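A protein chain is absent from this complex, but the other protein chains hold their places.
Right, chain A next:
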Amino acid sequence: MVDTPKIALITGASRGIGAATARRFLDAGYVVFLGGRNLEELEDISAAYENAHSLILDVSDLSSIKAAFMEVRKQYRALDVLVNNAGVMHAGMIAMTKSDIIDDMFDTNVRGSYLCAQLATRLMSAKHSGSIINISSIMGVQGAVGYSGYSASKAAVIGMTKAMAKELAPSGVRVNALAPGFIETDLTASITGEARDKALASIRMNRFGTTDDVASAALFLASDEASYITGQVLQIDGSMTA
């Protein structure tokens, strides 16, 4: 448990990795703002915790981002942790990918994360401490056939992470990325048959990752145990890229 409750904002917290991360932080004693577009889904999680706040947040909409951070400021005047988890994934071979699909992924995965980090740093730099955790993907590290647009957006998240880490280090704000491998979520449920078997065969731990595997890593990076770690990309993939 944390001694004095710290404040965390997790985007895309209604499902999958975001929901698991929110629960993990709540269990660890953080005050957690669960950001997402569907209030009902967020409430399903936050209703079980006194230290949870549901927050309407569409990271593709700047006015929604501003309103969400204003709410955090209004209630606590501080933010210790931002987990930039909200993301969209579209599959498509290069020749079959329309520009609006690429725009959608970059708007949410890159621009949305950037703008959230931008506002978070203002709340964090006042205390001269904070941790930003960007959820990238193993596809951003090494790419994947049929996911060039998604891979590009997640590679951009890594570049952003490293640049922000350098720029924000003097302000006491750490920025790291997680690059999950094949994690069992709604996003990966559509990967079936031969593609799924092939993915499993590439994992020497012989299992797909769980959302809790990622949540644990996020909690670690947010903690004082990781106080000298910044600008890193932690790959959570059961050996896929080892």
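The definition used in the following text is that a contact is a pair of C-beta atoms (placed from the backbone, for glycine too) under 8 Å apart; a residue touches a chain by one contact, two chains touch by 3 or more; residues count from 1.
Convention: contacts and distances are computed from a predicted model.
The listed options are "Cytochrome c maturation protein CcmE", "4Fe-4S binding domain-containing protein", "Acyl carrier protein" or "ABC-2 type transport system permease protein", and the UniProt record of the chain not shown names that protein "Acyl carrier protein".
Residue in contact with the omitted chain (choice from A:V31, A:A52 or A:L119): A:L119.
Seen from chain A, the chain kept out of the figure touches residues 66, 69-70, 73-74, 77, 118-119, 121-123, 125-126, 128, 170-171.
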